[in-house]
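All protein chains but one are shown at their positions in the complex.
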Amino acid sequence: MKRNLKFWAASALLAGIHLLLIFPGFFAPYDYSAQNREFSYAPPSRLHFVDRAGKTHFRPFTYALVRDDQNSGGYVEASNKPIPIRFFVRGSSYSILGIFRSSLHSFGADTSAKFWLMGTDQFGRDEFSRVLYGGRISILAGLIATLLSLILGTILGALAGFYSGWSDVLLMRGVELFLALPWLYLLLTVRASLPLHISTIDTFLLLAAVLGLVGWARPARLVRGMVLSVKERNYVQSARGFGASDVYLLRRHILPQLSSVLLTQAALLVPQFVLAEVTLSFLGLGVSEPVPSWGNLLACLQQYYVLTSYWWMLFPALVLVPFFAGYQMLAAELARRNSAATF
Amino acid sequence: MKYLGLRLLHSALLLWGVSLLAFLFVAAAPGDFADALRLNPQVSGTTIAATRARYGLDKSFPIRYARWIGNVARGDLGYSFAYDAPVASLIWTRARNTLFLTIIATLVAWLIAVPLGVWSASRHHGAANIVSTGVSSLIAVPDILLALGFLYLAVQTGWFPTGGMVSVAFDQFGYWAKLRDLIAHLTLPTMTLVIGMLPVLAQHARAAVAEALDAPFIRSARAHGIPQRRLLFSYALPFAANPLISLFGLSLAALLSGSLLVEVIMSWPGLGPLILGAVESRDIYVVVASVLASTIFLLAGNWVSDLLLYANDPRIRAE
Partner (left out) sequence: MIGRLADIDRSAPLLEIRNLNYEYGPRSSTSKGKSVAALRGIDLEIRAGSNLSLVGESGSGKSTFARCITRIERPTSGEIYFEGRNIWQLEFEELKLFRNHIQLIFQDSATSLNPRFTNEEIVAEPRIVHGEKNCPQLRELVIAQMERLGLSAELARRRPLELSGGQRQRLAIARALMLEPALLIFDEALSGLDLLVQERILNLLRTLQTESLVTYLFITHNLTLAQAVANEIVVLHEGTIVESVSSMDLFTFPRHDYTRRLVESAQLLRLAVTNAKG
């Protein structure tokens, strides 16, 4: 029972995070590219319930910010007019899944005043919105890369394990070669073969392809091992005895046995690939402006003055923690279930 | 023993394969180092072509690779366009710095993880459990957050230097001052790497020791009345060492990748910033040499772990 709780908690956490990231348009109060140049590096807006006059409001509110020229470039709240925060407000329009258009946002400030949950970046863009939109890109890259590496790994591993002989030898040497390098070095090397600045529309797809290409080795080795052992089982031999073709054997008997292992692998790989994307984009070799991703959102922190003065720019990194925690819990649970199953 | 010799040969072959793979990728890049010169309108086309010819960038891939391999055999790892220096001299210091950092981090991590594992394995409740769970939960924190977080801390508190390996005035320090300076600079990168490694190591250490303590031969030894401490150190630990030594080999790849990022963020002058800069400036020989250096470390580490396994486990020696 307690174990089951962990599984459902992890799933719920992940579902929640993914939901936020599939519909960033709705959950984010602003567009990721909407700039407010006068408010460069503004700190997170504060929520109040009691105003300066001492009156308590039911609805949370915030104050507009103005430049504080006395403190050399900081901001201070203009305490004249409280700006209430409402749920389900109308704002800038966005597209849902590329098909529908809407302008309803989950929350936001009344009028055109700004409410920045996580502050703003250099160009005054709302960091919270950028985290949501950026997360979508990062996770999508991770998911696509996972899918690619698993598909590639399964095909190669299954063929090598099933047919053995020289195809197996070739595969294992290849796996060894790809695993002989630390993954980030391999990733940088593969990345080096591509143009430094790629048009942003294709970037994250290309990135996902690169990640998938780099990550096929471990799944392939795993699949090959499993196929080798399942291939020898009596029910496979029996099916062969009825004249089943190789394709049939793989499709009906061998590959279904791999399903739970592949699922566990997926749960392990997605966070790894997301981290790889974040690392690459942080280093400037991944997704680049103006498309946001958690990685390039963090890139500005390479400058000391940003790191020390504008701590809210660390939020994209902090958001990674629940994301990883969720996937790791899920993977642990899946692995435990796999080893508990008798077949 | 012959097995270890074979492994060495195998590693050498692997290294060659990696060099080919790396060269393939970097040579496949569109554009080359000379393209950077094009941005400067004052540089003429002939100069660019001459630069290309000088560095052999206009030759075909097989020729370039063959030439490079020939040079490597003579100890010449190529030329760095960006630094205007032979690669070998660059690589040497950088690789040494990376090795230094990773070895220190590994030692510290294992020195914490193994006792922690032993402690939490021999006691099932109370403080040990809490600490162990806490450490395990750190696994969700990525290196990038740790590094940036520590850097932030360093700047806010001023307790640690904010980057680099040594202070500017290092050469003028006396012996102890030099040591103190080095340790001060080492602390943050090491802590980042250690905390990154610790959750997995501690978890495995705990599992390995727990399994060892549960083994039949331990139980019978306990029944014979052998004291707990001796049981732990002379019986259980050597048995638990096997999976841990294997873990060491497996964790190296992640460690080296982690150190790349940490070095870049904390300006530690290792292979990390070197290869990053080389990729950005299309300094192909530096990229290949850095990749090879990291691969050598990985292969060497695995070879060491094989050696340790051989030394630790009499069953392997008997084969």
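Each chain gets a letter, A and B, in the order it is written, and its residues are counted from 1.
FYI, a residue touches a chain if its C-beta (ideal position, glycine included) is under 8 Å from a C-beta of that chain, and two chains touch if they have at least 3 such contacts.
If you're wondering where the values come from, they're calculated on a predicted model, not measured in any experiment.
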Among shown chains, those touching the left-out chain: A
Residue among A:Gly54, A:Gly98, A:Gly165 or A:Gly243 touching the omitted chain: A:Gly243
Given A:Phe49, A:Phe88, A:Tyr163 or A:Tyr235, the one touching the chain that is not displayed: A:Tyr235
Subunit A, residues in touch with the chain not shown (by the definition above): 233-235, 237-245, 248, 253, 256-257, 343
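Everything that follows uses one rule, which is that only the chains that are shown with their structure count from here on.
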Touching residues on subunit B, where the partner in the complex is subunit A: 14-15, 17-18, 21-22, 24-26, 28-31, 137, 139-142, 144-145, 148-149, 151-152, 155-156, 162, 252-258, 260-261, 264-265, 275-276, 279-280, 282, 284, 287, 290-291, 294-295, 298-299
Residues of subunit A touching subunit B in the complex: 173, 176-177, 179-186, 188-196, 275, 278-279, 282-285, 298, 301-302, 304, 307-308, 311, 314, 317-318, 320-322, 324-325, 328
